[in-house]
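Missing here is one protein chain; the remaining ones are kept as they sit in the complex.
Our next item is chain A:
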């Protein structure tokens, strides 16, 4: 048990061994481990990003689905409203048209009635004139006694 030249030789061997094993054993293994760790970390990060992207996409889909449903509801409501409006319009229009037709018919009836009255009046006047001519014979002037005849006709119609 003594310290001798072996001590110096062992220091040299030890230092050389540290240097050589660092380069040949430690560094390659450590580099391989670090590269693998980095790869795994990248993979995990990508997986995590994928999960996040999936969650985001699912949320987006759900939001879009909800939006589409709301839009569909809106469209249905608008369509229902529009159909009610159209129905109401058609109803109003047909009602107006019916009223218009009625008014027109009434006006036509009224006009026909008026025309018939005029015609009847003229006919009655001529009949009266004819009758008066026959009664009064030649003394009756049609132009001169037209006023009187009209008054008689009116009275006659009023009574009719």
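Note that in this section a residue touches a chain if its C-beta (ideal position, glycine included) is under 8 Å from a C-beta of that chain, and two chains touch if they have at least 3 such contacts; residues count from 1.
Assume contacts and distances are computed from a predicted model.
Student: One chain of this complex is not shown here; going by its UniProt record, which of these names is it: "NitT/TauT family transport system ATP-binding protein", "Isoquinoline 1-oxidoreductase, alpha subunit", "ATP synthase subunit a" or "CbtA family protein"?
Tutor: Answer from the record: the omitted chain is "ATP synthase subunit a".
Student: In the full complex, which of A:32, A:47, A:61 or A:102 touches the chain missing from this view?
Tutor: From the options A:32, A:47, A:61 or A:102, the contact with the absent chain belongs to A:32.
Student: Where the complex has a chain not shown, which of A:20, A:84, A:116 or A:131 is the residue touching it?
Tutor: If we include the chain that is not displayed, A:20 is the one touching it.
Student: In the whole complex, what residues of chain A lie against the chain that is missing from view?
Tutor: 1-11, 13-18, 20-22, 24-30, 32-33, 35-36, 39
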